[in-house]
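The structure under discussion is supplied below as structure tokens; questions concerning it will follow.
Only one protein chain is missing; all other protein chains are in place.
Letters are used for the chains, namely A and B, taken in the order the chains are written, and counting of residues starts over at 1 for each.
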Amino acid sequence: MAESPFKADIERVQKEYSEKMTPGAIVYIPGSSVVNKTGGWRVFMPQFNREKCIRCFMCYTLCPEPAIYLDEESYPVFDYDYCKGCGICANECPTKAIEMVRESK
Amino acid sequence: MVPLEEVKKMELPADVKKKLTLPFEEHFYAGHTACQGCGAALGLRYVLKAYGGKAIFTIPACCSTIIAGPWPYSALNAPLFHTAFETTGAVISGIEAALKAKGYKVKGEDGIMVVGWAGDGGTADIGLQALSGFLERGHDALYIMYDNEAYMNTGIQRSSSTPYGAWTTNTPGGKKHFLEQRPKKKVIDIVIAHKPAYAATASVAYPEDFMKKLKKAQTIKGPAFIQLFAPCPTGWRAPTDKTIELARLAVQTAYFPLFEYENGKYKINMPSPNKEPKPIEEFIKLQGRFKYMTKEDIEILQEWVLREWDELKKKAEIFG
Partner (left out) sequence: MPMRKVMKGNEAAAWAAKLAKPKVVAAFPITPSTLVPEKISEFVADGEMDAEFIKVESEHSAISACVGASAAGVRTFTATASQGLALMHEILFIAAGMRLPIVMAIGNRALSAPINIWNDWQDTISERDTGWIQFYAENNQEALDLILIAFKVAEDERVLLPAMVGFDAFILTHTVEPVEIPDQEVVDEFLGEYVPKHAYLDPARPITQGALGFPAHYMEARYTVWEAMENARKVIKEAFDEFEKKFGRRYHMIEEYKTDDAEIILLTMGSLAGTLKEFVDKKREEGVKIGAAKMTVYRPFPIEELRALAKKAKVLAILEKDISFGIGGAVFADASRALVNEKEKPIMLDFIIGLGGRDVTFDQLEEVVAISKKALEGEKVEEVNWIGLRKEIL
């Protein structure tokens, strides 16, 4: 499985992150939002069925987070650290390869 | 501060890259605080993909202020300037002028894109004057209005872009039938009255089309404007997974047709002008904000949609 594209960024942000106030309150670290794991918001989680997937990339394209990336074989990988469980991917999947299921916590 | 070159890029096989309709590089970062299924967040992701490391963004006080992140966070891998609600048009004018004065190339294939990203309230209402000034003066910048049809950041109040019959917190509906009584303001027509270099409508449901328009906005010299339809499940009282479906239905019903205005010519992209658009019920039935509408209300809205659609088709015929 491929790694989340944000994994390296989290390390980068954690290394550079500082709460020290800057002149004009400038934010110096681009993409620093990655340290905020929004996956905790989720009620329903996307469950992926690899057999049904036709690799059309609709789910990847339409994810507003983005919390879907592609593995070495270009199948979608769901980044549950960030997926808020909106369900757009499941709703738009032409082969119903994604199903939203209530998450048991 | 991280130089752009170091920003993570994932390599994809060539055939996959070809199949993808969007640039693969991600400049919009997860962990942002948009609501679930936010159309605006998705739109912003597309714009960042389109312009990569070549754009400077200006965002007024709106949902995107929150989405971009509080200090010291940022969800964008791009320079970003937060400004007051009504000033997007003026601020991008200033940025463009400063870049030109510094001798930078602005717009064009390899130039810097100065992008204003404002909501419908910040554009159609409080920011209309600054928008008009920006268009009229002919600055080489792009103004994108992400249209979610109400003041969502303050908690769903009607804007002039809210459609007839919609519930909002200040058009709540009651015994005296007090839903939104005015039709959606056609901001794009006001924009076109300025004869800008380029104006278009786009939708988050059609990323390929949007990408093409962003490309045009980049290459055509002069001011460009794109009205991006960006559903808000929270404010529309719709399920979060319906964002794209709603955006698509808005186009298919001709409620929000996709078209371009370029060199004085209109071109309709979608839906097909030769086919009967889908009935408006299909768009409204998925949304809680329309649930107080009576049959007569729906007829009024339907009539408005078709009348506007006819008008657009005529414009495309005459100025095509």
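Note that a residue touches a chain if its C-beta (ideal position, glycine included) is under 8 Å from a C-beta of that chain, and two chains touch if they have at least 3 such contacts.
Here the structure is a predicted model, which is why all the values come from computation and not from measurement.
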Residue of B:Cys35, B:Ala78, B:Ala150 or B:Ile220 touching the missing chain in the full complex: B:Ala78
Option touching the unshown chain, where B:Gly39, B:Gly69 or B:Pro163 are the choices: B:Gly69
Selected from B:Pro23, B:Gly53, B:Pro183 or B:Pro279 as touching the chain missing from the view: B:Gly53
On chain B, residues whose C-beta touches the chain left out of the figure: 1-4, 53-56, 58, 65-66, 68-74, 76-84, 86-87, 89-95, 97-102, 112, 129-130, 132-133, 136-137
Contact footprint on chain A, counting only the chain that is left out: 19, 21-28, 30
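Everything below uses one rule, namely that only the chains that are shown with their structure count from here on.
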Chain A-chain B separation of Cα centroids, rounded to whole Å: 23
Footprint of chain A on chain B - complex, ascending: 1-2, 7-8, 10, 12-13, 16, 19-22, 26, 28-34, 36-39, 41-42, 45, 69, 71-78, 204, 207, 233, 239-245
Sites on chain A touched by chain B in the complex: 2, 5-6, 8-9, 12, 16-19, 22, 25, 27-38, 41, 55, 57, 60-67, 69-70, 74, 79, 81-82, 84-88, 90-92, 100
